[in-house]
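We show some of the complex, not the whole, and keep each chain where it was.
Going by the order they are written in, the chains are A, B and C; count residues from 1 in each one.
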Amino acid sequence: TDSTEEIVNSLNQNGGLVHWVNIQTLDRHVVKAAEKIFKFHQLTTEDILNTNHLPKLDVFEDHCFLIMKIFTYSEGKKRFDYEHVGVLLFEDSLLLLQEYPGDIFDTVRLKIKEGSGSIRKGKSDYLFYVLIDTLVDHYLEIMEEMRERAERMENSLLEGEDSVTLNEIIKMKRQMNRMRKFTFPLITEVKKIKTEPPSFFDKSTLTYMEDVFDHLYLLNTNFEYLRERLMDLINLYHYKLSENTNQVMKVLTVVSTIFIPITFVAGLYGMNFQDMPELGWKYGYPAAMGVMAAIAGGMIYYMRRKGWM
Amino acid sequence: TDSTEEIVNSLNQNGGLVHWVNIQTLDRHVVKAAEKIFKFHQLTTEDILNTNHLPKLDVFEDHCFLIMKIFTYSEGKKRFDYEHVGVLLFEDSLLLLQEYPGDIFDTVRLKIKEGSGSIRKGKSDYLFYVLIDTLVDHYLEIMEEMRERAERMENSLLEGEDSVTLNEIIKMKRQMNRMRKFTFPLITEVKKIKTEPPSFFDKSTLTYMEDVFDHLYLLNTNFEYLRERLMDLINLYHYKLSENTNQVMKVLTVVSTIFIPITFVAGLYGMNFQDMPELGWKYGYPAAMGVMAAIAGGMIYYMRRKGWM
Amino acid sequence: TDSTEEIVNSLNQNGGLVHWVNIQTLDRHVVKAAEKIFKFHQLTTEDILNTNHLPKLDVFEDHCFLIMKIFTYSEGKKRFDYEHVGVLLFEDSLLLLQEYPGDIFDTVRLKIKEGSGSIRKGKSDYLFYVLIDTLVDHYLEIMEEMRERAERMENSLLEGEDSVTLNEIIKMKRQMNRMRKFTFPLITEVKKIKTEPPSFFDKSTLTYMEDVFDHLYLLNTNFEYLRERLMDLINLYHYKLSENTNQVMKVLTVVSTIFIPITFVAGLYGMNFQDMPELGWKYGYPAAMGVMAAIAGGMIYYMRRKGWM
């Protein structure tokens, strides 16, 4: 079949000391075929096929099994997707299974090329390190983009711009929560490599792994920071709305408080009683105007003192 | 009696290597009868009969005792019930006591049939694993349904639809809380099987139990996620309400601010003073109209600048 | 004195294998007298007399000292009181000191009678267990009553009834807080019996104590659950109030937005200018009425679309 060919193809393509096999589909038959070739546990297959599974790292006697997610975040598209990835590490080969065809291998290949000659001699464990490192760096980049976007939104709110809507903030919070859910377990899981490393894991690779732990810790800190930031953003939105409502109320109150009483006075002299002496007075009209001006002035004075005008 | 017959019946029906006994009532007399036959502790009986008891797992020398809940969640009915279940595991038999007659055994039987031949040789401990696994998977399904419903509600709110009411959200929160209360203790309790397994527990079954721990961890993570989601949902509802109140206030203020002052002007020239020169002017009426238009225009300009119109 | 008589009386009354002494006053002289007879530490006396002391359990070489509270909760009276209780357990006697005369002993005696014959052979340690068990069960009952009341209040709020006031909720929260303060330490304190049991404590009694730990854990879980519930209740009250304010505002805005503009139009034609051509028109009046109807209709259409009517 098409998928089996792909396996053979990758085996040939990477026929060096370490076999890299990249299966870019999570079709049950393909994974089952890989299970037979690489002889891993049936439950591992189930975990690979369950695309809702949380990240985890299982260390077995002769191999490791890692579940991770690849995220695609694009501010332009405002969509946020993730892809299920399973990695099986054996002494002399690495099997990467991912949901959709993607370019993650290109970045890894690039990183390995970038690495100095001394690094190239690395075995499958080093490849494993580069893979995790690439993904964690990728997470950090997405976090940084999110953080920058949150900062821009906060600045817009602080400057009183209308461009930030509640929906936008809420959607960003949802993205952050989903990403957190699918990366958080990794922080503890990857540590297993340190406490119980597989027999074929080189000590020097563990030194490199320290760098990954550092980055995972940074990721965790950045999540907490972004989370607080988004909470602050929502609160800020709410406070700004309260301030706006308060200001709207003030204008309504100022206008009503000035005009309602004097409208009453005008209404008073609009009554049609036959016997209203004021109406015949010579200065009746200017006097009424004066009374109204006095009332309005008093109200304005009162509200000025209150700081509402 | 009817219930004793049921016990005998189940014993016969499952007369293989492992005895499965399923008692579908928590009548005191029936449980007491089972206590005598299976020789478990009197306090165990009390725990089985106390339908408010939290989930727990007691590991004794020659048997295990597990308390769990079965939930029935149905979005259509909008009801949420739970059922008290006690499981007693002996070396060669398993006793399941549940509050109401139900179909949980069917699912378990199906799972066992699904399992490959190598699994069928399993003893009571494997049956125990399948039972717990079935229940935890069941919990996860309910969680997933809840999560989907919460997501639909959030989307409705974000799109400004009126279909989501506070009562609905609050009721869902209550269901989630109740479910959490009756599943949370399980997460720590089931771990006891690993730290102090009973003597007759097979090592291979413990490997399968790892899968249950994974799922319980996932359950816990999903609870936290759903909980945060419902909190966000309630807050979103509140923010949307504040936004709505703010908008209502703005309309009131706009209308009042434009019309109250000009109504005053109209009232002014409705006064009946004998000596009001403006009333006799040729262009008095258009002039008054002009003044009113100017006032209204000024107010509109002010509120446009404020962004209220 | 009267109190010394009471001691002697109780000693006689319970002249079996285990001496139960129940002192139903915390008068300093009485407690001091008991201190001399039972030879306990002077600081123990101070703790018994300090009715604000938190619950604790001190395990000494030849005796235990327990401080607990008895709560009286009555929904009818809406009062909530508690009573300071000290328990001293020796190998062959148990001394119970309580603030006011009460019926706790009756319940304990009943429990012991209920227990099967095998239990009656128990020594002071078993009596101690029954006493703690009785109190913890008592706490659980009060919790359950509180929970039911909170549920009733929540249902009333959800159904929009006016019967629930903020004051009622706040008072219930205070009661819960006070009860929590005086039972929470017990959860950790009673565990001391397990980690460092006194020499005269029978192993079988420790098995029974497991039941108490279970119930204390349940108590703790129920507290958390009730606490969250009361928080939710207060928030629900707040949300309902916001919803109500929003609705009140809507009615005000609807009425004002419809009538303020047309009142202005009416005011316009109530002006007394000599030269207002419209006033002389044949269909002036119906035309004005039409304009007003059009304005009102437009406003109604606008607010219908906004969903405010």
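The rule is short, and it goes like this: contacts are C-beta pairs under 8 Å (C-beta built on N, C-alpha and C of every residue); 3 or more make two chains touch, one makes a residue touch a chain.
What you see is a predicted model, and the numbers here were worked out from it, not measured in a lab.
Of the identical chains making up the complex in this file, 3 are positioned in the shown model, whereas the full set numbers 5.
Basically, only the chains that are shown with their structure count from here on.
Taken as a contact graph, with one node per protein chain and an edge wherever two chains touch, the assembly forms an open path, each chain linked only to its neighbours along a line.
Chain B has the C-alpha centroid lying closest to the overall centroid of all protein C-alpha atoms shown. Annotation: 24 Å between the Cα-based centres of subunit B and subunit C. For this pair, subunit A with subunit C, the centres built from the Cα atoms lie 40 Å apart. Residue positions of subunit C touching 2 or more other chains: 270. The touching residues of subunit B, counted against subunit A in their complex, run 154, 158, 211, 214, 217-218, 221, 225, 228-229, 232, 235-236, 239-240, 242-243, 245-246, 249-250, 252-253, 256-257, 260-261, 263-264, 267-268, 270-276, 303, 306-308. The residues of subunit B lying in touch with subunit C in their complex are 43, 53-54, 56, 162, 166-167, 170-171, 173-174, 177, 181, 185, 234, 237-238, 241-242, 244-245, 247-249, 251-252, 255-256, 259-260, 262-263, 266-267, 269-272, 276, 278-280, 282, 284-285, 288.
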